[in-house]
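A single protein chain has been removed from this complex, and every other one stays in its place.
Here the chain labels run A, B and C in written order, and each chain numbers its own residues starting at 1.
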Amino acid sequence: MCDFFLGHYSYWLTMFLLCIGLYGVLMKKNLVKKTIGLTILQSSIILFYVSIAAKWDATVPISDPSRPVTDASNYLNPLPHTLMLTAIVVGVATLGVAFALLMAIFNRYQSLDEQEILDMIE
Amino acid sequence: MTAYQLPVFIPFTYLAFAVLIPLVGLWKRKLSHPMAVTGSGLAAGLSLYGFAAYVNTGPIHHTFGGWQPPIGIEFVYDGLSAFFLLVINMVAFLVLLHSKPVAAREFRGKRMPFYSVTMLLMLGFNGIVSTGDLFNLYVFLEISSLSSYGLIAIGNRHAPFAAFRYLVLGTIGGSMYLLGLGFLYISTGTLNIIDMAAMLPHFAGKPPVLTGLILMTVGIGIKAALFPMHGWLPDAYTFASSTSSALIAPTGTKVGAYILIRVLLYLFGIESMDAVFKVSSVLGMLAGAGILYGSIMAIAQSELKRMLAYSSVSQIGYIIMGLSLANPAGFVGAVLHVLNHAAMKACLFLVAANLRFREGHSNIRLFNDTYRKKYPWTMACFTVAAVSMVGLPPMAGFFSKWYLVLGTIANANWVLLAVILMSSLLNAVYFFRVLEKVYMKNPDKESPAGEEAVVMNREVKPLMLAPVVILATGIIVIGIMNMSVVSYILKMFPG
Amino acid sequence: MRTQYDSLIVLLGARFLSPYIMMFGLYVIFHGHHSPGGGFQGGTLLAASVLLVRVAGGRLVARRQIKEFITTPLAAVGVVIYFATGMTALVAGGSFLDYGHLPFPGINPVLLRYYGILSIEIGVGLAVMSILIMIFDNMAKGEDFV
Partner (left out) sequence: MKTIKMLILILFFSVLAYGTVDLPYRGDPDNLMNRETSITGTPVAGNYYIRKAYEDAGTINMVTVVLADYRGVDTLGEQVVIYSAGLITVLILRRNRRR
């Protein structure tokens, strides 16, 4: 039971973080807060991937003469790390576009509250 | 160029032009439209050539960097990819050909970034369709989503807000896809579609795989505007500029449907998809609800573009319903409907663009019988597309619905059969309402004296008319030639 | 940037720090083969060194630094470096991005791959730097836009 908990708690924590981000996106009325929620959501997925790359007694994926590369259990799995480099950049790009859109929205309505803007559109 | 290099050239033609347009745009801004047309025309030509090459030789695999698939990434050019590439590149070429006057009027100073971003959008779509690696698919998905947020934000005053809502939902969708992919990756240890498809039957019904399936379906469902997740679509298509909506409406949701077909039917397969509970029947119910909801909401709209947007929600329902039936007839209906709906929706949105260009609005309430005289060709094309949308026999729309009906009968799914028949009726209501305004004399309205005399032909220029006419002709031709298309699609049915 | 205040100390401090950050960014790009680093991280640092002076000095200084209109072509050039490397390998007879087939005679494929990776990292660094500057410039301008 203790083993089971120690083997899985990181998954549950990242899933909980994901739900916090989703809560921010769904419940908050302010558009900037929604964007913050999106960022939390993406970060939680990055954490999830990084946590699955872990191996006990392994080191970072940079070859070290004292640890032979023939035994793969000496190094962490480099693939999830690489994937997450891509995902981080995607997150940054999304954030940039989101802020550009927010500035365009603010220039038009002088407000960033979702409900007020919806009332103005009606 | 050999056949081995072909899968690279089709998507990356767009990248070359996306990079060239800003570089040349510094020197001459006016050149961006011809260059965009050249790029998409080149890609359309290449995909036509590739389609012929596929029919002759069979699937083409291009392994990047020379690394064999589970190690590296490959582009797979198989039947489904060839078909989808041909459809989306042709539609994009025609829409971009049409876009010059609209772009000059609606966003004159922004043409250079606009055309560059359209090239990036098409690069994303082509990459999604070509790739054989699930994470690579995510990267291209994000390219296309980011570009479509940008394109939708160009429009009227409310467009950035619609784009922001799309961004929030779309980012959630992309993240769900990525998370589901993470579950599948832990379970199998690979990211390649073919490799993973061979392994997944060993894990059928395991909780992580099932969770991955659900998360990926939800994530792509958001991008494809499947019924409960369609909230972003009507506003986005209505407020965006005519060119953006005409470009994204026929291609974007189709590519979402492509990913669903690829993931559900090719990656998971019918058995492991339904291992724990009937995922396919849940999808079928959602699709049926979406068809009815979209049709009913479309009747209530008075703005032509918003009506077409709701109609898109219902048409996506047809495609998803066809793939949820998971039998050959349903599959043929779904894939054939992708082709038909791309042609019909592009035609209808371009008609809306023409009307907005000349009249400044596309409000159905203001339509009257002078439009028949003013825009004879545009309205004739609208009629062809509308009749096809309703599903009357000589047009293309009839045949996809026919195969969907056959598929529901083969599964003995009478509820979905009733949904299809009822929605055809609803489609007829909202399209014939427009046709009645245009083609029937309105007896209640007193026409002012001399109005008939001054009505003259205000048809748009040939550059704007030609794509509409080509698409309308295409609808009729597909309808007549449907047997050869169907026999091509039938060969692709997995399993 | 609606209002600007001139502060000599802030500007000089930013100008003093900027070259060192830029140096570190170049180190991160070029040392990416041997330690954590690479094009994206290094490009971000390069952009930070440029943006530091921009934030401190406002638009007048920005005009004398990397000019605004040059960022879009620079970004395109960064993408072109990557893309052309891949295309060269494709035209030379390999697959797309197969650095082992780059047409430099006399170098063994392993070393070719090494230099191929370096060239695309430079392309990525250039593109990331100019795009981050571009985003900042557009946002600074968009704020003034009514």
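Everything that follows uses one rule, which is that a residue touches a chain if its C-beta (ideal position, glycine included) is under 8 Å from a C-beta of that chain, and two chains touch if they have at least 3 such contacts.
Just so we're clear, the structure is a prediction, and the values are computed from it rather than from any experiment.
A.B. asks: Would you indicate which residue among B:17, B:183, B:310 or B:431 is in contact with the undisplayed chain?
C.D. replies: Answering carefully, the residue with contact to the hidden chain is B:183.
A.B. asks: Please pick, from B:206, B:358, B:373 or B:433, the residue that touches the omitted chain in the full complex.
C.D. replies: B:206
A.B. asks: Which listed residue, B:136, B:295, B:400 or B:427, touches the chain dropped from view?
C.D. replies: Only one listed residue reaches the unshown chain, and that is B:136.
A.B. asks: Which of these touches the unseen chain: B:65, B:234 or B:317?
C.D. replies: Only one of B:65, B:234 or B:317 touches the chain omitted from view, namely B:65.
A.B. asks: Against the chain that's been left off, what residues of chain C make contact? List them.
C.D. replies: 32-38, 40, 71-72, 75-76, 78-79, 82-83, 86, 96-97, 99, 110-111, 113-114, 116-117, 120-121, 123-124, 127-128, 130-131, 134-135, 138-139, 141-142, 145
A.B. asks: Spell out, residue by residue, where the missing chain touches chain B.
C.D. replies: Considering the whole complex, chain B reaches the absent chain at 15, 18, 22, 29, 64-65, 67, 70-73, 107-110, 113-114, 116-117, 120, 123, 127, 135-136, 139-140, 142-143, 146-147, 149-151, 153-154, 160, 183, 185-191, 195, 198-199, 202, 206-208, 210-212, 214-215.
A.B. asks: Going by the touch rule given at the top, which residues of chain A touch the chain that is not shown?
C.D. replies: Touching the missing chain: residues 3-4, 6-8, 10-12, 15-16, 18-19, 22-23, 26-27, 51-52, 54-58, 61-63, 69-70, 72-75, 77-83, 85-86, 89-90, 92-94, 96-97, 100-101, 103-104.
Everything that follows uses one rule, which is that only the chains that are shown with their structure count from here on.
A.B. asks: Could you put a whole-Å number on the gap between the CA centroids of chain B and chain C?
C.D. replies: So the centroids are 36 Å from each other.
A.B. asks: Please tell me the distance, in whole Å, between the geometric centres of chain A and chain B computed from their C-alpha atoms.
C.D. replies: So the centre of chain A lies 29 Å away from the centre of chain B.
A.B. asks: Please set out, as single numbers or ranges, the residues of chain A touching at least two other chains.
C.D. replies: 104
A.B. asks: Which residues, counting only chain B, touch chain A once they are in their complex?
C.D. replies: 135, 139, 142, 146, 149-150, 153, 157-158, 160-161, 163-164, 167-168, 171-172, 174-175, 178-179, 182, 185-186, 191
A.B. asks: Quick check: in the complex, which residue numbers of chain A touch chain B?
C.D. replies: Listed in rising order, the residues of chain A that touch chain B are 18, 22, 25, 31, 34-35, 38, 41-42, 45, 48-49, 52, 79-80, 83, 86-87, 90, 93-94, 97-98, 101-102, 104-105, 108-109, 117, 121.
A.B. asks: Going by the contact rule at the top, pick out the chain C residues touching chain A in the complex.
C.D. replies: 34-36, 38, 40, 135, 138-139, 142-143, 145-146
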